[in-house]
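A single protein chain has been omitted; all remaining protein chains appear in their positions.
Take a look at chain A:
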Amino acid sequence: MLALRLARGSRLLVQLRRLLVAAASAGVGFLLLCTLMWAVGHPEGALLRLLWCAVPAAAAVQLAVAVARTDPGTRPRPGLSAIGLGPVRLTAYATVTTAASCVLGSLFALLAFWHLRGDGSGLPLDGASRRLLAGNGTVPAGAVVLLLAAVPVLASAAVACALRPSVRERAAAKPGTTSAPAGLPWGVALTAAGLAVETYASGGGDRTPLPLPGRFEGSPAGVLGGWALTAVGLALAGPGISHLCGWLLQSARPGAVRLLAGRALMSQARSIGRPLGVLCAVVSGTFAAAALYGPGDRRPYGVLTGLGAVLVIGCALASVLTAAAEAVHSREETNSALGEAGTPAAVLRAAAGVRVLALAAVFAPLTWIVAELAAAPLGR
């Protein structure tokens, strides 16, 4: 109850982030239910569709962790510590809050599913997708509960792991470290290897254990493997690239703005670079996937594919925004100290703007290049 009471009193932006988690959970829940009903009708090939749902589910779980990490309610606070609510119980609080948001989303997914299937309430869209969602008429209740519980359980477990007091202490012990993250060489190597594998595999034969949507004729397992490698590589390289951005910004006799912006970027490279790398991978993957579709496809673009894509992109984008909010929050103390020392607020704003511009200037072309390279063999 305390969790709900604390959650109710928090700020609008925080509530909005929790609502995003609920929306992601609802989207994934709805996708899972649709897959279930399709599987009831067509038992063969259902496993593959269920596996595809793992991608949006992973995105939703990642978003839940990012939101929980930045939730001001889950940070140790003197007021709560005084009444015995220390770091350990705050982890429990964060887990409960995440579970509550996700369960809310799952319930909404169930309602939407019931309504679109035709519950006879007479509201608009009642039974709009009866053909898609009805299956052969029976709804396996156990399977529905299991699938709807998947995201809340996974997200809560991930939050409990990510916000363990020991992990937090380690993160808080090193303020202002500007040493380079280690992943850059691995990331670049994996990205390059992934693109190479994809290009090589796209020239292969027509024996397809994993049929891709659209009109793709190459070896899809290899292409998917290549994509996965590229995505992992970009996520690994993200912090290193952000750090490099910061290093370039503050090199060569910087003034105050460049110095502050560059060093801040270097110290935040780990927290902001990872989600940026993921977003970069997702966006370039989307561009490449768009190259698969064309007129006269055997497996055309459907509503559910669209929903999945929107979920994945939305979660990646929301994670970046959440990480950015966390970065802003973590600078508050330093900025107020700088303000006391007479630093004009305009300088601090300029430093923040320069950081954003530098990141955009590096990550936007990078995304474009990876997307072009990934799409080139597919469009042939």
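Quick note on the criterion: contacts are C-beta pairs under 8 Å (C-beta built on N, C-alpha and C of every residue); 3 or more make two chains touch, one makes a residue touch a chain; residues count from 1.
Quick note on the criterion: contacts and distances are computed from a predicted model.
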item: Per UniProt, the name of the complex member that is left out, chosen from "ATP-binding cassette domain-containing protein", "Gfo/Idh/MocA family oxidoreductase", "Xanthine dehydrogenase family protein subunit M" or "Chemotaxis protein CheC"; value: "ATP-binding cassette domain-containing protein"
item: From A:58, A:196 or A:259, residue that would touch the chain that is not displayed; value: A:259
item: Contacting the left-out chain in the complete assembly, out of A:19, A:325 or A:347; value: A:347
item: Contact with the hidden chain (one of A:197, A:278 or A:338); value: A:338
item: Residues of chain A (touch criterion as defined above) contacting the omitted chain; value: 174-178, 253-256, 259-260, 263-264, 266-267, 333-334, 337-338, 340-345, 347
